[in-house]
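Note that one protein chain is taken out, while the other chains of the complex remain in position.
Right, subunit A next:
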Amino acid sequence: MKRLPRWVRTHLAAVRAVAVLTLITGVLYPLVVMGVAQVLFPRQANGSLVEKNGRTVGSALVGQLFTGPDGKPIPGYFQSRPSADAYDMLSTTASNLGPEDVVDTLPAPGKTGTKSLLTQVCARSRSAGELEGVSGARPYCTSEGVGAVLKVFPNRVVSVNQPCPTTPFIPKYQGMVVECARPGEDYAAGRTVPVRGDIRNPAVPPDAVTASGSSLDPDISVEYARLQAPRIARERGLPLDRVHALIQDHTTGRTFGFIGEPAVQVLPLNLALDQAR
């Protein structure tokens, strides 16, 4: 070994060091953790699976869709939050759309459109409101469920998310007639003015109109669960109090009273509903 130049010896030592440390931290460590975990916490280590009639139907920790083959909500089940990838565990993702993403690209001939985050929020609010029989109205949203956003030019104003021939959500802005948007026209140069409107305290809670970070959120807020309760009670012929009691049973509060936020686990709650029948 002495005859090898020093830099070669250093690199040979590095090769051996990587090999030895890989063996310890990359093979022994995960295997020992796995062995101990499988003995002490087998349920958690294998994904906190839940069964119905002996068949695995999912993980208590992972959200799933409660929709029919047509993609529509099954009214007898509590609905999960919106998801950026429909609760697919093979391609988890967040929307990553920014807080001022308010202008849609309207579909034009030869071009598919994209919906801004604001319009997605407005549309979700509207459909959740329809499903639960409450108002889906929100600040910065038009009544048909798109973002209430104007592009203001020196001599014209356009409601950019409302394609012609939709009637703009306000007739006039600063004395100018508001136009509907013509798909394909470029409004980028205009000043963006979102219009708040006079909605206070929307009936549909925040988690019902937003996609989570994981796209697998297993929980909904207590408010969203209670909003859905009358529909569940009606569909299943259960007393509303019974549904509220089930929500209560499946609500995880803050750990030690201050860690995290209260949340309702949707899959276990829906399983309990099936048993309550």
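The definition used in the following text is that a residue touches a chain if its C-beta (ideal position, glycine included) is under 8 Å from a C-beta of that chain, and two chains touch if they have at least 3 such contacts; residues count from 1.
Keep in mind that, in the parts below, contacts and distances are computed from a predicted model.
For the chain that is left out, the UniProt protein name among "Aspartyl/glutamyl-tRNA(Asn/Gln) amidotransferase subunit C", "ABC transporter permease", "Electron transfer flavoprotein subunit beta" or "Potassium-transporting ATPase potassium-binding subunit" is "Potassium-transporting ATPase potassium-binding subunit".
The residue touching the chain not shown here, chosen from A:S127, A:S212 or A:Q228, is A:S212.
Here the missing chain is touched by one residue of A:V18, A:V177, A:A245 or A:A276, and it is A:V18. Residue positions on subunit A in contact with the hidden chain: 1, 7, 9-18, 20-22, 24-27, 29-30, 32-34, 36-38, 40-41, 44-49, 52, 55-59, 61-69, 74, 77, 81, 87-102, 117-118, 121-122, 138-141, 147, 194, 196, 202, 205-207, 209-221, 252, 254-261, 263, 267, 270-271, 274, in rising order.
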